[in-house]
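As you look at this complex, bear in mind that one protein chain is not there, while each of the others sits in place.
In this document, chain identifiers A, B and C correspond to the written order of the chains, with residue numbering beginning at 1 in each.
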Amino acid sequence: MSMEQISAVLDFFKIELPSWGFADTGTRFGKFLQDAAAVTVDEKMADAGHVHKLTGSCPTVAVHVLWDFPSGRTAAEISALAAAAGIKIGSINPNVFQDQQYRWGSLCNRDPAVRQAAISHIKDSVKIGRETGSGLLSLWLADGLNYPGQADIIARKKWLADALKTVHGMLPPEMTMLVEYKPFEPAFYATDIADWGMALLLAKAAGPRAKVLVDTGHHYQATNIEQIVAWLLDENMLGGFHFNDRKYADDDLTIGSIDPYQIFRIFHEIHNHHFRTGSLPRIAYMVDQSHNLKPKIEAMIQTVDMAQQLYIKAAIVDRKKLAAAQAAEDVVASENLLRDAYLTDVRPLLAEWRKSRQLPADPLAAHRDSGYEKRIAAQRRAAHGQKGGGAYA
Amino acid sequence: MSMEQISAVLDFFKIELPSWGFADTGTRFGKFLQDAAAVTVDEKMADAGHVHKLTGSCPTVAVHVLWDFPSGRTAAEISALAAAAGIKIGSINPNVFQDQQYRWGSLCNRDPAVRQAAISHIKDSVKIGRETGSGLLSLWLADGLNYPGQADIIARKKWLADALKTVHGMLPPEMTMLVEYKPFEPAFYATDIADWGMALLLAKAAGPRAKVLVDTGHHYQATNIEQIVAWLLDENMLGGFHFNDRKYADDDLTIGSIDPYQIFRIFHEIHNHHFRTGSLPRIAYMVDQSHNLKPKIEAMIQTVDMAQQLYIKAAIVDRKKLAAAQAAEDVVASENLLRDAYLTDVRPLLAEWRKSRQLPADPLAAHRDSGYEKRIAAQRRAAHGQKGGGAYA
Amino acid sequence: MSMEQISAVLDFFKIELPSWGFADTGTRFGKFLQDAAAVTVDEKMADAGHVHKLTGSCPTVAVHVLWDFPSGRTAAEISALAAAAGIKIGSINPNVFQDQQYRWGSLCNRDPAVRQAAISHIKDSVKIGRETGSGLLSLWLADGLNYPGQADIIARKKWLADALKTVHGMLPPEMTMLVEYKPFEPAFYATDIADWGMALLLAKAAGPRAKVLVDTGHHYQATNIEQIVAWLLDENMLGGFHFNDRKYADDDLTIGSIDPYQIFRIFHEIHNHHFRTGSLPRIAYMVDQSHNLKPKIEAMIQTVDMAQQLYIKAAIVDRKKLAAAQAAEDVVASENLLRDAYLTDVRPLLAEWRKSRQLPADPLAAHRDSGYEKRIAAQRRAAHGQKGGGAYA
Partner (left out) sequence: MSMEQISAVLDFFKIELPSWGFADTGTRFGKFLQDAAAVTVDEKMADAGHVHKLTGSCPTVAVHVLWDFPSGRTAAEISALAAAAGIKIGSINPNVFQDQQYRWGSLCNRDPAVRQAAISHIKDSVKIGRETGSGLLSLWLADGLNYPGQADIIARKKWLADALKTVHGMLPPEMTMLVEYKPFEPAFYATDIADWGMALLLAKAAGPRAKVLVDTGHHYQATNIEQIVAWLLDENMLGGFHFNDRKYADDDLTIGSIDPYQIFRIFHEIHNHHFRTGSLPRIAYMVDQSHNLKPKIEAMIQTVDMAQQLYIKAAIVDRKKLAAAQAAEDVVASENLLRDAYLTDVRPLLAEWRKSRQLPADPLAAHRDSGYEKRIAAQRRAAHGQKGGGAYA
């Protein structure tokens, strides 16, 4: 692959950052706080813009309606904040899990009033999407059951399917709705959208602008995620990704930190689809990580860099040779063609592209040199004072 | 629930035994041989008939075409063998995994000649089904990949979908085709029908008489199988079960031997569907176990007994009370209603039903008293001489 | 087993409740609050005493030093609160995970000052143990790493081993120190005491009064927990249990709610040890659950009831017959002997024992009838006003 082609691949590959990835997060046992963590939406936008300035690859930021649109702040204001930081508003993420009324679920709640409240909140989110020019409504539900017998699984399925149809009806024509699945947490016995099969059936029933969202950390151990991605692409039902990595559960670690080869294989299937069909659907590549210990901005830069490396590695697989080796049932040669690409050190190519785009060759070093983190830490400490880490019980 | 109702439930609940469950089986490390294990189809039919005589609940036997229809034996002959043993031929299981030509897959093989060979074998199986009066074609494929890059997942998906459509076209109107899924083994990196979502898409594409087969051992750890069953029922896509239990992989242990509560919850969802809709589709309950150490016939009797206990326990859940407790979001009461049924000792009810049907109250004891095992062990030792256990390498 | 023997078993089997099990808990996504949840240590003691009054089996309550001994409350005062509620202080649980200084670990922290702070807190905990008459110091560390390379695993091991030796040196002769293990959460890449093997080596190195604590939810999927328990008993290193159940991760659901047969098998190994050796070491049976949705007190009563049922079921296994069946390598009979005990409905026996001890036959019904929950909900709502559920980010 020529440097020109690689540059085109990198120009094309955009990664959306989550506003909440700049805030303090933690586990049920508490949060370890960072002075530089963003508290306000203004700070989150500034940080996301900073990462985009350094990487040139993160032009949009995902927003979480409940946390980023506090009362009194209009969508136009938030859009302006983003614009001032050199970015745009990306996917709109309703929050239908935090409020006490969602104790027994949101769109799966047996109480029509609660389902209606969730739909209303989503409707507001769609409106925000319209006003901010976002094309994506990204739905993750925490709905589920903690104990066998707690509720009728199918009654909830029907409420959910109806609600998603209603939500689909609210979408403007240019908006896509993403349905995310997850087999565990925060519900323990059953989650109402547990796997890609359920998400696909629900999305198909909702309408043509509903697609499936794959979070790389939302699968049981050993699941072949790249196979699911290949199937979703072939069924024209892949809407996008939430990037992260994990050792056991939904750890929300930075991507590629535990199993980089798996992420490479996912990208390989995407490039494969392109090779096979000559085209690619619009796929939203979004980060969804929880930087409990790493400095937030550093973690984001590291994430973008690793995702880019793995994406290029997958792009340079020699697909013609691969097809030939596969046709000969030459398992060793086929595997080696994949591995040759994976083992290639693409960091020099990435640095070259960055320089050609007037970006720092090493964005992490540039960030550390910039003094940005120190500056905001001081400002935010002054602004927000003592923050609370919470307690488990 | 009255004894009459329980009796009706038990009269209705039929379990199909697999002919191969009476033969010597093992692991890749070898087989431990039993004198009483069946070698010929005559012996398998006799054993299956013996279990049916003792339990009154196993009127059909699943056959494996390659092993049970050796050259020179017609379908009519095998049917007659079954009839002589007091049973009928049940599901027809083609074998498209053992022959050397299937090294790179059967219906997913890139070689059209191999795919055709597999289809031919399945066509022969359909014919056998017709001739034996079986209503079920049960398809399990060992197709898959051992290494990343080995083949194009989607090319294989398309060959498979085409082949299944062809197979569906061969079915007589009264025959159902079951598509089984499995996420691992004997292929290690990817299996071509890895989960219920893939099986459902393939079955829907194949035609209206294709349904999904759930093998209780074919899921990754922690998968909520009962939720999948509930969804398949609601989508009218559940065709049947392969019963077994396991600790980690597809261990093919006797049902309920490791996690009986999970099997109970699966049955609970089936009874729930009945309660909710007033009807049940035809569901094939089939055993698929590998009795490597247990005496084959004892293992079967134990299996039938445990399945019956768990099925009745699930039947006696007080569903009206459960619906009321759920409506009140009373998690503890809801769970306890399930648990009360599960904790009930239904062995006396089962014994009573057996006696009312002129069956031994304790079929295992009756079997042990009968001397059947000792007798066949002697006969078969004489007939088959030294058998080989195989070696790993 | 005679009713007298069963009564003796039940008289012997005491279960310690955790004070934090009565408080509001949740996941990283927030807490759903209950009016009746305990906030103060006074309320926790009252609730624990209420459960003991109804069940007669929970004479002690585990305390969490940070949460239950707020400044200004002496150990004597807390002991008096317990006594007033009819119970005693049980295991003392230091908290070395919540404070911001523990960001990089407590006893494994590279900073000697932090390790010293943790040791000091544990020393205070030992003092509390002495003053309250508790015989147990129960240590769970959240120490671990989120990313490969973050720290040197063995440097941390050595700091930890030294610290545990120091802690052991502080114990009064009548006090036992329990070392708990957990393979994941809240650290994601590695936890410093990941499994029973590590806990055992550390406990042995610490000194003779250090034992291993088994939390039933702290294992990877498919781990044979009963085998670990049997080994620990044989090595004289089992100190106690934290009871809970789970579907995938450390869900902290009520015991037996997901896989009751596994808990039964654990109890079976304990009774087996008794049968084999004629004696049992002191084993602390403690609940460690997180009742996020269930009413706290109801969940506790349900837990005690289920633990008792499973403990009796395991007690009534006919061990002489079992030994004989095992000696004959009769797998089916051996398994059935276990299963016969498990399938026995012991609820009538339990009710009879309760009545003989002047306890309500159905403690959950008695609790619901008592009006206790309604009363405390009103009181606590008045006392504590609006509580906060927290937010993920």
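Basically, a contact is a pair of C-beta atoms (placed from the backbone, for glycine too) under 8 Å apart; a residue touches a chain by one contact, two chains touch by 3 or more.
Every value quoted in this text rests on a predicted model; they were computed, and no experiment measured them.
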Option touching the unshown chain, where B:R110, B:R130, B:K204 or B:K247 are the choices: B:K247
Touch criterion as defined above, residue of C:Q150, C:T344 or C:S370 at the omitted chain: C:Q150
Candidate in contact with the missing chain, chosen from B:G26, B:G207 or B:P281: B:G26
Missing-partner contacts on subunit C, residue numbers: 104, 110, 146-155, 157, 183-184, 189-190, 194-198, 200-201, 220-224, 226-227, 230-231, 233-235, 261, 265, 268-269, 272-273, 276, 322-323, 326-327, 329, 331, 334-335, 337-339
Where the unshown chain meets subunit A, residue by residue: 221-222, 224, 247-248, 257-262, 293-295, 298-299, 302, 306, 309, 331-332, 335-336, 339, 343-345, 347, 364
Missing-partner contacts on subunit B, residue numbers: 20, 23-30, 32-33, 64, 67, 97-98, 100, 103, 142, 146-148, 183-186, 188-189, 220-221, 246-249, 251, 253-254, 257-258, 290, 292-294, 389-393
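One rule holds for everything that comes next: only the chains that are shown with their structure count from here on.
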Distance between chain centroids, defined by C-alpha means - subunit A, subunit C (Å): 37
Touching two or more other chains - residue numbers and ranges from subunit B: 221-222, 224, 261, 331, 335, 339
